[in-house]
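In this view, the complex is presented without one of its protein chains, the others remaining in place.
Then we have chain A:
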Amino acid sequence: MKNIRYIAIALMIGFYPNIQGQQTPAPAQTEIISVTGATAHIGDGSVIENCTLIFENGKITALGSGVNPMGRVIDAQGKHIYPGFIAPGKSLGLIEINAVRASDDQDEIGSLIPHVRSLIAYNAESKVVESMRPNGVLLGQVTPQGGRISGTSSIVQFDAWNWEDAAVKVDDGIHLNWPNTFRRGRWWLGESRGYQPNKEYQDQVEEVTSFLKNARVYGNGQGTTVNPAFEASQGLFDGSKRLYVYAQNEKQIVDAITALKEAGVKKVILVGGYHAYRVTDFLKKNDIPVLVNFTHSLPEFDDDDYDFTYKLPKMLVDAGLLVALQNAEASNFQTRNLPFYAGQVVGQGLDKEVALQLISGNTAKILGIDNSYGTLARGKSATFFISDGDALDMRGNQLTHAFIDGREISLETHQTELWKRYMGKYNAD
């Protein structure tokens, strides 16, 4: 039995002669392609069985069960197609190896630095980014880390020669870490090590609101000197840039949303939201979407339900909020597990297709790229993949094809190459 499987692998290796460090980005789509017979998970909650999906010049031109295939046909009988998954709030491409400082470009000095832009530092040839694709994660929001206002993110697709052709949406949003109401004791000053109320909370909030106030009036003025931070913030007040505010507990969330609305910020997105389930009415009233914490994290408090993080997204969805998943607090390499974070919520009783929305359709809406990405629909970008099985489950997530803007991208990585190289060695021995 074992031998047969490894012979099969050895055969597979034969099909991929191109073994090198970094996968070459795929060329633009040149022919019409039809995928037939698949179960299409649309990403908006619906499913089309026995679906044919046709795309041309990078766009989906037809989609449905009664559609006649055209051009090159990929038979996906018994397989599943999904919109490319989207990873928000990550520093993918900004840091390669956590412990190697020289490879770290994710956190600039300074507390309020919206003018610092991630896109130009994005490494399109990162091996970590490349490893996202075989699991269906095809897009990401490249996000600076740290500080109070960390900087400005951009959204990229994961098969590119450089940051310019990676860019899907440039400078899409500013990321604000709301002050913490609790902070760790400064044990080196003799305080206990536990978390205690942060006495400087009000001052820190004041610092943020005062910055935004100034940024806003700066926009009205005729000053001749440019203030880069204020300048970079202007989009917040006309809605052309989103504000991603990271807040976890109830007080933080209510304070943040209230203050940001008062400051005239048009589009606010809550990131984190550990206690968001307690203020769902408030969030709904203020029309705030939530990029909720990923499910593969431990409960924050000892007395919390063991499965609290597993079910939190469901609690917010059930309350009628627009919800998507992020794993800002996890290592970048973990982001390839995005589909499984969503799968985890299904175990808590969430519908599978709704769970899928948490990493596709909803994410696109929240990030403002839903005109092209996030769901499978006519006229939208042909950014999707074909999986042998259920892509939200470890055992079913087996990609055979993936497309970004109609380009058929490689599913090989540094890792698959090493796999094949060493299996080749053993099989030859």
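Throughout what follows, a residue touches a chain if its C-beta (ideal position, glycine included) is under 8 Å from a C-beta of that chain, and two chains touch if they have at least 3 such contacts; residues count from 1.
To be clear about the criterion, contacts and distances are computed from a predicted model.
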Quick one: find the hidden chain's UniProt protein name among "Amidohydrolase family protein", "Xanthine dehydrogenase family protein subunit M", "Cytochrome c oxidase subunit I" or "Alpha-E domain-containing protein".
"Amidohydrolase family protein"
So one chain is hidden, and I want to know which residue out of A:Ser233, A:Asn337 or A:Gln357 touches that hidden chain in the complete assembly.
A:Asn337
With respect to the chain omitted from the figure, which of A:Thr52, A:Asn249 or A:Gln326 is a touching residue?
A:Asn249
Touch list for chain A against the chain that is not drawn
1-2, 5-6, 9, 96-100, 127-128, 181-182, 184-185, 192-197, 249-251, 275, 296-299, 301-303, 305-307, 331-333, 336-337, 340, 343-344, 346-347, 392-395, 397-398, 414-416, 418-419, 422-423, 426, 429
